[in-house]
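Here is the structure we will look at, set down as structure tokens.
Missing here: one protein chain of the complex. Every other protein chain is in place.
The letters A and B name the chains in turn, as written, and every chain counts its residues from 1.
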Amino acid sequence: MKTSPVPPANNVAPPLTKAGMPAVPGGANPAAKNGRSRRAGALRRAAARIAALLASLLIALSMAFMLGRLSGDPTTTILGPMATPEQREALRHELGLDRPLLVQYLDYLKGVFTGDLGQSLQFYQSNTSMIMDRLPFTLQLVAAGMALAILVGVPLGVLAARREGTWWDRAASTVALLGQSVPVFWFGMMLVVLFAVNLGWLPAGQSGTPAHLVLPALTMSVYPMAQIARLTRASMSEALAEPYIDAAKARGILGRRVVWRHAFKNAMMPILTIVVLQTGILLSGAVAVEYVYSWPGLGQLALQAIQFRDFPLVQAIVVFGALVFVLLNLLVDVIHSIVDPRVR
Amino acid sequence: MSDVVQNGMPGGDARHPHALEKTADRTPDRGAPVLEVDGLVVEHRNRRTGEVFRAVDHVSLRIAAGESVAVVGESGSGKTTLAMAATGLGTRGEGDIRLLGHSLSSVGRKQLRRLRPEAQVVFQDPHGSLDPRQSVRSGLRELRSLQPERTSWIEDTALLERVRLEPSILDRYPHQLSGGQAQRVCIARALLMRPRLIVADEPTSGLDVSVQADVLALLKEIRATTGAALLMISHDLAVVRSVCDVVHVMYHGRVVESGPCETVFARPQNDYTRELLAAMPGARWRSRQ
Partner (left out) sequence: MTRVSQLELDLKPAEAPRRSKRTSAFWLAVPIAVVAVAVFVLPLTGLLPAAGQDLNATRQPPGFLSGGSWSHPLGTDKLGQDLLTQFIEAGRLTIMIGLVGAVVAIGPGTLLGLLAGYFRGWVDRVISVLIDAQLALPFILVALAIIANRGSSLPVLFLVLALTGWAVCARVTRSATLAIRERQFVLGLRAAGASELRIVFRHILPNLGGTIVALGTLQVGTAILIESALSFLGLGVVPPMNSWGSLLAAGQDELSTAWWIAFFPGFAVTVLVLLVNLLGDAMLTHYDPRKRRR
């Protein structure tokens, strides 16, 4: 939009106003009149962001609750179809299902915030403790997979951005897109065929030694690697198009230093964001990978719970996933405000 | 100002004499106010920082039928915000705006929709003011279907002739039009509505210098033949001088000087106006004459 020869004057003194000119009556700087301080604005935004996160958490929790409620009568699952109505009634009372829905809902919310996610129908154990038992395995897998994804994805994206439009770029971008197009569990299966069945180099399943971790972590890394590479390329090519990079180019200093110290620093934030958020998704979403490798993590637990129609456990895992996701979102915001001085 | 309303427009309702008149070309009926703005204040809140910015600060102006009024000032001085508020298209703000005697803050939504066609806007960016997915013909057809009674006075080809466009242009899409052609289409669309008020928001600054004069001449001619009032928003004093009778100079949301064009340009009272005049291209040359 080319508007006028005079550049927009927001808080800057307009170029037409000279020092000797008397101020316009009462209208010296309208922005200062009602303007609040920057700090207050930042606080307001932080509060709004947290409120929005809490609102979405509450909706997510309510959806998880409804999923649990809609699952039909759990007494049939536990007692089998042959139980008498009296037996069912007794069990319903014992499980607290005969109370009003609202009371159950509030009780459930209270449980969520005190760390009590109910009892499994299948294992007769606290869901929280079962999730905590399985969590280390999934964490291990996600951490290894994520590390691999970053180590491969970031250089791939930088390579593509620095040579935008060349065959290097096209090759790197296609590899990245391929990573988003392949069904990861199938990729895992093919790795098993190649490295475990045919070559016999690595174990095909279970967990234990570091060797057991190699194939699952490799499989796990494919999707986030692709995402990180694509995002790195996008934000790097944007950063490389900034005027200050042009200035560096004009002075003939566009080397590794400019790319890494200046452009990458600016491109880092989106990458960090996607890494954290993707970790949240993987923590609860690694079902298929864990299934392929019989990895004893959360995903397997979820699958077991579903196969046995153990709805309290399913609900607990969904709630856990939502909590982790919201907390990681919050973490991203905190990192944002620390790294980016403009937000502070 | 209130006595004007009572004298000029009894009741100030839908029975307003203008609202019933249907002839295409009316003799300029000077005097009856078309737009009255009283103590208008419009504030924008920055969503990110929460800061409040007063874009329009206690502005009052009035435009009578057949009159041509300019609001000048640098970008960011609140001219466009004023124009949008005055036509009921933007943030309404505080203060009173009366279009043909109807106070915009008191009319209902339906009434507002009926009132809006009385004020048509010609924007700065002619391509942005046309739906890219619509040919000129289907755009005009849509306007006719929206306001069947208002628009039946002229055929498409005759309308285009009035803005000096070939009929062949009817089947083109906006991206197939040059800037000048697109702006003429915009003017034709405004003209089709037979508005009482035409607001031209920097109508020439998006155009090549060679077509600017043509578009200005066209606006002038339309005002003369239809008797519509013209509110011209511009930063370009040369444009204002060639088209308008009265000028208001805006600075940081306030009107710092108003008066007949000739007076203001010949003997500016305010320092800011003087600065604006001095910054005009060719100002020194003219002052030497």
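Just so we're on the same page, a residue touches a chain if its C-beta (ideal position, glycine included) is under 8 Å from a C-beta of that chain, and two chains touch if they have at least 3 such contacts.
Everything quoted here is computed from the prediction, not taken from an experiment.
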Hidden partner chain, touching residue among A:L139, A:A171 or A:V287: A:V287
Contact residue for the chain not shown (choose from A:P85, A:P100, A:G165 or A:P243): A:G165
Per the touch definition above, residue among A:L121, A:A302 or A:V332 touching the missing chain: A:A302
Positions on chain A contacted by the hidden chain, ascending: 52-53, 55-57, 59-60, 63-64, 67, 70-72, 162-166, 174, 177-178, 180-183, 185-187, 189-190, 192-193, 197, 249, 252, 254-255, 281, 284-285, 287-288, 291-292, 302-303, 306-307, 309, 311, 314-315, 317-318, 321-322, 325-326, 329
Contact set of chain B toward the excluded chain (per top definition): 84, 87, 89, 113-114, 116-117, 119-121, 123-125, 127-134, 142-143, 146-147, 186, 189, 193
